[in-house]
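Okay, handing you the structure first.
A single protein chain has been omitted; all remaining protein chains appear in their positions.
Per-chain numbering from 1; labels A and B assigned in written order.
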Amino acid sequence: MYDVPNTEINVEQRDIKISARKVQVYYGTTHAIKDVNCEIQDKTVTAFIGPSGCGKSTFLRCLNRMNDTIDICRVEGDITIDGEDIYDKRVDPVQLRAKVGMVFQKPNPFPKSIYDNVAYGPRIHGLARNKADLDVIVERSLRRAAIWDEVKDRLDAPGTGLSGGQQQRLCIARAVATEPEVLLMDEPCSALDPIATSQVEELIDELRQEYSVVIVTHSMQQAARVSQKTAFFHLGHLVEYGDTSKIFTNPVDSRTESYITGRIG
Amino acid sequence: MTDASMDTPTPRRKKISLVADDARTKKRNKAEKRFQAYGIGAIAIGLFFLLVLATSILRSGIPAFTTTVVSVEFTLQQEEFDEAEGQLFKTKAYSNYFISALQTTLTEKGIKVSFDEASIERVMGKIGSTLREHYSASPDTLGQPVDFSLGASSRVDGYFKGRVTREGLQDSRFLTLADLDLVDALAEAGIITTTFDWNFITGADSGVDNPGGAGIGASVVGSFFMMLVVLFLSLPIGVAASIYLEEFAPQNRWTDLVEVNISNLAAVPSIVFGILGLAVFIQFAHLPQSAPLVGGLVLTLMTLPTIIISTRASLKAVPPSIRDAALGVGASRMQSVFHHVLPLAMPGILTGTIIGLAQALGETAPLLLIGMVGFVARGYPDGFISGFIDPNSAMPAQIYTWAARADASFYEKAWGGIIILLIFLLTMNIIAIILRRRFERRW
C-alpha cells in the first residue's frame, strides 16, 4: 500500500520513519529553526537535547504540525513521513496527527472520566465498531501505559483526580489508544517526581517495540537512559546527530562536548 | 473486558496515505465546515441585528432634526390695517389679505392652484391671528414687506418626511388631498421649505398636542445635573469602598458579606432600585418628585457596584512590588496606597467610572418610578441649585414619554432623541477607550 518503495531509503538496519530536509521555522520575524536535516528511524527512541530555547520543542511540534495552531508560525523545507510530505497542501493535519501522536510537557487530561479520556481518540477516529471494541482498546492502552492496575476500579473517576505521574501515563495511554505510528513526547517527565519519571522512562522503552518515539528532554541522563539516537540542538541549529552512545562518549562537535560536560546550557 | 480479549493480536490501523483523505476524514471535515458555518452565521446574525437597529434609528430619527416651515413675504398697507381692525371678524380679514397676496405670488410664478381659508389653516395654522398679533405689536412695519416664517402643521411636516402619503391619506378635518396640491404648489414656489430644527436640540418639551414644537434640550440639562450627582457621589464612595476592600479589609465574614453584596447588587434589576428610590427618597425622606437630585441618588446606588468592581480590578492590577517598595522606605500602608497605588490605578478607575456613567445615562426604568416620566419639562431650570431640585425630565425618560404618547408624530422625536442620547454615550465610550489606550500600563 506504500506509494513510495521503501527499499530505497532502507539504508540502515531500520526503516527511516521521518525525514526532514532543510527545515526552517519562523515565529513572526524570529528565525527559530535554521536549516535542520534529520532522519528519524522506526522503532527507535530518538532524544532531542539542547539548552532552553534552542528550538528542539519547536522542531518536535513541526513533526505533527502542532505549529499550525500558532498564527505567526511559518514552516519551510520538507518533512516526510514514510516518504509523504506532511506539509503538502492535500495533507489533512487531523489525519497526520492521528498517525503522529503527542504527549505534552504538563499532563493535560481532559476534565472527563479516565475511560472517556482514553476513548476520546478512538471515538473521533472511528477505531471501534462497538462498545465492546472500545472497552478492549481502552484496556489495552491503559495496560500498555502501565497504569491499568492503578485505575481499573475507577474508570469512571475524573482523569484530573489522578496524581501527576498517573496523569502523564494516562495521557500516554490516551495517545497510544489512537494507534499512532510515531509518538512525540515533549519533556514528558519535567513535571514529575523521580519515581513517576522512572515509571514513564520504563514505559518509553517498552513503547519502542511498536512505535518510533521522539522525546525532547532537558535531562541528559534521561536521554542516555532511554534513547538509541540523540540529536543536539543549539540556537536553532541541529549541531550533531548520531547514536546516543557516541554522542555522550565521543562527540564530534565542540559545542556538543561543552553542553554534555555542563559548560554551556 | 476479559483477559482472553487481550490475547488477540493488536489490530493495527490500516496503513493509509496521508495525501488522500479517507471517507471518515472527509465526513469529519464536512462536520468541521458545518460547525464553522454556524459560527459565522451567529456572528452574521448579530451584525445583521446591529445593522437593522442602526438603520432604523437613523432612518426614523434623522427627520426629527428637520422641520417644515412656510416662509412668506407679505406686505400690509396702513389702510388695509385700519379696515381690518374696523371689521367684526378681524382675523378673517387678515386671512383674506394674506390669501389674496399668496394667490398673487403664485400666479406671478405661473403656478395655478385653488385654495380657500380652511385649507390654508390646515396647512399652516391660523394665519390671521398671527398677522394681527404681529401688526398690533409693531405697527411701524406696516407698508413694508415682512418675512413671516410659520411652522407647517404636523401632517404637512409628515407629508414632506414621508410619514403621510397621498395614497394613504383619507380626507379629514386635518388634511385633504386638495391641500396636498396646494402644499406641492407652495413647495414649487419655494414658500414651503425644510430646514434644520434647532428647537429640537435646544428646546423644551411641548404638550401632547404639539409634536412639532417638542425639543430635548431641557431633558439634556436634567440628565446633566443627574450625572453631576452620580459623578460626585459614586466616584469618591466607589473608590473609597474599593480601596478598603482591596487593600485593608481583613479576611472575615463581614468582608465576605460586603463582597457578595456588591456582586449581587450589580445584578439586581434596575427597576428594584427605582422602588428603593420611591420608598426611601420620596416616601420616607420627602425629597421632591421628578428632581434630578433624586434621580442622581438612585442612579448612584445603581452605578456604585459597577464602579467598585472595575476599581478593584485596577487596584489589583498594580503589582504588590510597588506597595512593598513604598512600605520599605517607611511609608505607612495608607501612604503607600494613596501616594503610589491609587495614582497608578487612576486611568483604569476613570475608564470604569465613565463606562458606569454611560450606563447610568441610558437607564430609564428607575426614573419611571420617581416621577421623571410623563412630566412635561416646559423650560430650563433657572439656576444651579434649582437644576438639582426643580422637577425636570432626563433624556431616556423624555424619549419614553414621547414613545408613550398617542400621536405617532412623537415617535419621530423619540428616535431623534435616541440619536442624541447615543451621541453622548458614544462620546463617553470613546473617551474611555482613549484613556485606556493612552494610559494603560502592562506590568
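Assume a residue touches a chain if its C-beta (ideal position, glycine included) is under 8 Å from a C-beta of that chain, and two chains touch if they have at least 3 such contacts.
We take it that contacts and distances are computed from a predicted model.
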Not counting the visible chains, the remaining one has a UniProt entry; which protein name from "Fe-S cluster assembly protein SufD", "Phosphate transport system permease protein", "Heme exporter protein C" or "Sodium/panthothenate symporter" does it give? "Phosphate transport system permease protein"
Based on the whole complex, identify which of B:131, B:156, B:262 or B:326 touches the chain you can't see. B:262
Among B:43, B:118 or B:434, which residue is in contact with the omitted chain in the full complex? B:43
Which of these touches the unseen chain: A:27, A:120 or A:248? A:120
Given A:32, A:114, A:145 or A:175, the residue that touches the chain left out of view is A:175
For subunit A, the residues touching the chain missing from this view: 64, 66, 69, 71, 94-99, 101-104, 106, 108-112, 120-121, 124-125, 171, 174-175, 178, 184
Can you name the residues of subunit B that touch the chain not displayed here? 28-29, 31-32, 34-36, 38-43, 45-47, 49-50, 52-53, 56-57, 60, 236-238, 240-241, 243-245, 248-249, 257-258, 260-265, 267-273, 275-276, 278-280, 283-286, 301, 304-305, 308, 332, 334, 358, 361-365, 368-369, 371, 373-374, 385, 396, 399-400, 403-404, 411, 414-415, 418, 421-422, 425, 429
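Rule of thumb we're sticking to: only the chains that are shown with their structure count from here on.
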List the residues on subunit B that touch subunit A in their complex, please. 1, 5-6, 10, 12-22, 24-25, 28-29
List of subunit A residues in touch with subunit B within their complex: 1-3, 81, 84, 86, 88, 90-92, 94-96, 99, 124-127, 135-136, 139-140, 143, 179, 210
